[in-house]
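Report on the structure given below.
Here the complex is missing a single protein chain, while all its other protein chains stay put.
Our next item is chain A:
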């Protein structure tokens, strides 16, 4: 089976909001979270989607 979309990583400031098998990056501030998400987006060739103010996911499309 070919997976079309996959969550490559999650970036959050609230660790208790995320769980599971994807890589989770915990950040102190919103700015740090945005910087980490921007870097991961470029590195992983995925798109950073915002699920809430505290949680970004990097998704491969």
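For the reader, a short list of remarks on this structure follows.
Criterion: a contact is a pair of C-beta atoms (placed from the backbone, for glycine too) under 8 Å apart; a residue touches a chain by one contact, two chains touch by 3 or more; residues count from 1.
Going forward, contacts and distances are computed from a predicted model.
The listed choices are "Transporter family-2 protein", "ATP synthase subunit c", "D-ribose-binding periplasmic protein" or "YIEGIA domain-containing protein"; the UniProt protein name belonging to the chain that is not shown reads "YIEGIA domain-containing protein".
Touching residues on chain A toward the chain that is not drawn are 34, 37-38, 41-42, 45-50, 56, 61.
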